[in-house]
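My structure is below; once you've seen it, I'll send some questions.
What you see is the complex with one protein chain gone and the rest in place.
Coming up: chain A.
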């Protein structure tokens, strides 16, 4: 009970929300980092996945990438990048690590989505005389969009989590409130920061859940 009231006290103190180390500034850093990296990794992964999916090649690549991603500790990659010459260039170690870990879910989901398109539909479209590009944009991508969206959602939630870890190597973002709390030996601040991070991650997940539910009919309902 004591901890809960102390955490509540920290969260309701206006001074903790404003300024360079305040919650609003950290939240802004977190959001900017997450979305910038989501855009970069989507620009890298989606064209590759859609091309390979259309051609029906690279399945082993997609699966292996996903498995390797699980086995490599994100924290270790962050620190390794920090100690290389890249580490002297501000945010770059964090951005590179985040992009590296967001690519596998984007790539695998988009690839699988393209491969799972009903082959009869593809043959029918070919029979109607569609060219390769028409087939991709009018048939395969719309039908694959639910899984592509799932990949984007997984990548986004993962980016929120990874951006938290960036605080361990001196980066910005909400995780910084937690690490600062550890340095001050202030359990209320650590727990308050953790609550904020958890709520942010859950809100991100919920936002995508709603987006997928309200997306155009072809992205949600028709593909089953």
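What we mean here is this: a residue touches a chain if its C-beta (ideal position, glycine included) is under 8 Å from a C-beta of that chain, and two chains touch if they have at least 3 such contacts; residues count from 1.
In this section, contacts and distances are computed from a predicted model.
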Per UniProt, the name of the complex member that is left out, chosen from "Cbb3-type cytochrome oxidase assembly protein CcoS", "ABC transporter permease", "Electron transfer flavoprotein subunit alpha/FixB family protein" or "Acetolactate synthase": "ABC transporter permease"
Residue, one of A:16, A:94, A:145 or A:179, that touches the chain absent here: A:179
Option touching the unshown chain, where A:11, A:31, A:61 or A:80 are the choices: A:80
Positions on chain A where the hidden chain makes contact: 3, 66-67, 69-77, 79-80, 82-83, 101, 104-105, 154-155, 157-158, 160-162, 164-165, 167-169, 175, 178-179, 181-182, 187, 190-191, 193-195, 197-198, 201-202, 205
